[in-house]
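My structure is below; once you've seen it, I'll send some questions.
All protein chains but one are shown in place.
Moving on to chain A:
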């Protein structure tokens, strides 16, 4: 009788594991969708912010208000590089595209992003 019981519980366990796997799969798909949506929204948000800034800049110009002393803005291409760097990738000539190890800073990358071009 003992053996029968053992076998039954094993079958039960197998069924549980299968159900669990199905659930994990399902959740993974859901997570992917959420992540994708998140990335899309982020990009959308950025576009909107850029647009807003444009509108505000235009408005500032019209009303001739002296602009608050903001830090000199990076050009679009440099801002792009900065984004890559912040995402954890080298943007310097030597190591372009490889991962920054352990989030260590890289002086060459910073020069590419912020340095003065002579």
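The rule we apply is simple: a contact is a pair of C-beta atoms (placed from the backbone, for glycine too) under 8 Å apart; a residue touches a chain by one contact, two chains touch by 3 or more; residues count from 1.
The rule is simple: contacts and distances are computed from a predicted model.
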{"item": "\"Beta sliding clamp\", \"Amino acid ABC transporter ATP-binding protein\", \"Bilirubin oxidase\" or \"tRNA N6-adenosine threonylcarbamoyltransferase\" - which is the UniProt name of the missing chain", "value": "\"Beta sliding clamp\""}
{"item": "In chain A, positions touching the absent partner", "value": "71, 85-86, 92-95, 101, 103-108, 110-111, 114-115, 118"}
